[in-house]
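Shown here: the complex without one of its protein chains, the others still in place.
So, subunit A:
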Amino acid sequence: MPAPIRLRELIRTIRTARTQAEEREMIQKECAAIRSSFREEDNTYRCRNVAKLLYMHMLGYPAHFGQLECLKLIASQKFTDKRIGYLGAMLLLDERQDVHLLMTNCIKNDLNHSTQYVQGLALCTLGCMGSSEMCRDLAGEVEKLLKTSNSYLRKKAALCAVHVIRKVPELMEMFLPATKNLLNEKNHGVLHTSVVLLTEMCERSPDMLAHFRKLVPQLVRILKNLIMSGYSPEHDVSGISDPFLQVRILRLLRILGRNDDDSSEAMNDILAQVATNTETSKNVGNAILYETVLTIMDIKSESGLRVLAINILGRFLLNNDKNIRYVALTSLLKTVQTDHNAVQRHRSTIVDCLKDLDVSIKRRAMELSFALVNGNNVRGMMKELLYFLDSCEPEFKADCASGIFLAAEKYAPSKRWHIDTIMRVLTTAGSYVRDDAVPNLIQLITNSVEMHAYTVQRLYKAILGDYSQQPLVQVASWCIGEYGDLLVSGQCEEEEPIQVTEDEVLDILESVLISNMSASVTRGYALTAIMKLSTRFTCTVNRIKKVVSIYGSSIDVELQQRAVEYNALFKKYDHMRPALLERMPVMEKVTTNGPTEIVQTNGETEPAVLETKPPPSGLQPPSQANDLLDLLGGSDITPVIPTAPTSKPAGGELLDLLGDLNLTGSPVSAPAPQIAQPPFLLDGLSSQPLFNDISTGIPSITAYNKNGLKIDFTFERSNTNPSVTVITIQASNSTELDMTDFVFQAAVPKTFQLQLLSPSSSVIPAFNSGTITQVIKVLNPQKQQLRMRIKLTYNHKGSAMQDLAEVNNFPPQSWQ
């Protein structure tokens, strides 16, 4: 058997391979040779073979069959064998293979070897890949070596101890006595690794931390010597004496000084000294300064020192070296929470970093910019951030868009500015906006009542040219569906109104429906919008009918369902269509997502999906003239919500229908329901989780008592939303004849908002034998005194009765 080729030969051969396949072939041949050589138990050439195996392992080829050979090499007496054997063990073996435990005995012997280099090898291997079992067995040996006077071994033992502690934390106490003298060493290598060991122990155990606090003076002394000692050739790196050790010590000081006043005070002087004396022309000086700044910010330093630290960071930001700028931005991000004002001073520099070419710096600058936005600078910062959004890489756009939305929500100076900002984001980064942004935006737009015309006009213009950005198209479709009438009537006050015909609006919505770029959800939005426009537009109803009926046979099940239901609305329930498709009421800001929120969810956009929370969708016809308005002098009162149009003969039936709709939120496609079932409706009402937090103790009042008709109000306040009062009225009849067709209407002053839910029935039985119950919800954000005017109409003893009254005796707890 010829001698196996040398490592050098193998490498040379492999390098001549021109293709991957050739290389693989050579390697396989060599592996076969190595394997047979291993089988022959050839001691002479084993180390050579293992070296070759390690090379092939580095290139990515399997080398596991060499594991046992490594062990044999370790057991050999020769230093060369041991060296390669240990290297092989570190590269090829780990705790997943059971084989590694066989090493334990070898390592134990080698830790006590006469040659220090062999001991060093053993320590190195144990420190790299020792498993917990091995560490447990050998910790004693390591601890012995930690106390030796040989600095070469001592430093290795220190790092090995760190590894042991990481693997078996319970053994930490064992190393405690050995650490006593560690810092007395002169050798910088030992000092360095000792500081690492101390750092590890302090980070793991608060007791150790308290114990080692007494070392602070010693550490300060060492640091001082390093700075003051002048030029020492052996430790010099670019003119600074052992910067690595300085950085390590600073880090340990940081951990020791955190949350501890005494230690922090002991360090103040030395930190100031390092901060002012270190030369910053080279990277080493900056590394030390950076570490100093981090330490100052973390411990309980005095304010002068903190200002010094932030100024150093500010200087870093202006440095030409990108690395320095990067670390400065990173540390400013960490400190912006605690020292907000100081960081604000550097805002313009940070904003300039947004324009840097370096991706890492841009990301840091963007995060920092968002942290710095506040009420004063929001306009300027937003301008910069929007500009950044235009030009940044795609991986940033989603984060940037979300950040802009959040900041705009918190600090928007005006509604118009807010909507403009959102529009800008949607048009520039429309496809990167996160999904949850769409409902949030819709809610925001709904709430800015005076901006509806402006918003819908801008959205219309935005999608006119390009309807590929899904979130933008979704929001635009929804708005056009809601406020299309404002669009065609050209009512915009904020900017020049555009002339749009109903057909043009329908054109754009239909193109969204047809387009291949539209997602299924977007199509749903568009179809619903078209449907809503059937009540808002006057001349194009037939076109709408046609579009809706076409989609009744769409392949997309979602679209098909909607179209079929809308068709049914046209055909069989045309009388209900206006009521159903009326304007959405103002939605309350959802602050929490608990079930106790009185949230009027946007059920209309997804009518096919049954809401699990029964949304009390308010039906508010803005165009319907209201008797009460006339009565109450017009401008002062918000339009009230009547419970039902009175023109229907089967008024009760309609009420029931609406009652059903209130509860389920979807258009009823079943045949007309039966007469009102009060228990069902009442159950429905009471099952709403709205009444969960009842604050008891608000006295109820009698709001009206005349001609045998008595109306009582009982109050409930929601704990989660203190500006909402829920009033339950109970109407009872003490006369000897029933009151039929009873309708209760209410109006409140302008600062309030009112919502009337459907009553339990329209007949109040005689002799107080039953009551009509109805729920009113009053939103009172300004906590003004509650006043109400009520109008009652009913039929009694064959004649129609009507009465007006004002209710002023609300108890203070109901509105305060």
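A few remarks follow.
One rule holds for everything that comes next: a contact is a pair of C-beta atoms (placed from the backbone, for glycine too) under 8 Å apart; a residue touches a chain by one contact, two chains touch by 3 or more; residues count from 1.
As a convention for this text, contacts and distances are computed from a predicted model.
Here one chain is missing from view; checked against "Adaptor related protein complex 3 subunit sigma 2", "Proteasome subunit beta", "Serine/threonine-protein phosphatase 2A 55 kDa regulatory subunit B" or "WD repeat domain-containing protein 83", UniProt names that protein "Adaptor related protein complex 3 subunit sigma 2". Only one residue from A:35, A:83, A:147 or A:213 touches the chain missing from this view: A:83. Only one of A:221, A:322, A:340 or A:783 touches the absent chain when the whole complex is considered: A:322.
Which of A:127, A:471, A:484 or A:524 touches the hidden chain is settled by the complete complex: it is A:127. Residues 3, 6-8, 11-12, 15, 44-45, 47-48, 51, 54-55, 57-60, 62, 78-80, 83-84, 87, 91, 94-96, 115, 117, 123-124, 127-128, 152, 155-156, 159-160, 162-163, 188-189, 192-193, 196, 234-235, 237, 242-245, 247, 251, 283-284, 286-287, 290-291, 322-327, 357-361, 363 of subunit A touch the missing chain (whole complex, contact as defined above).
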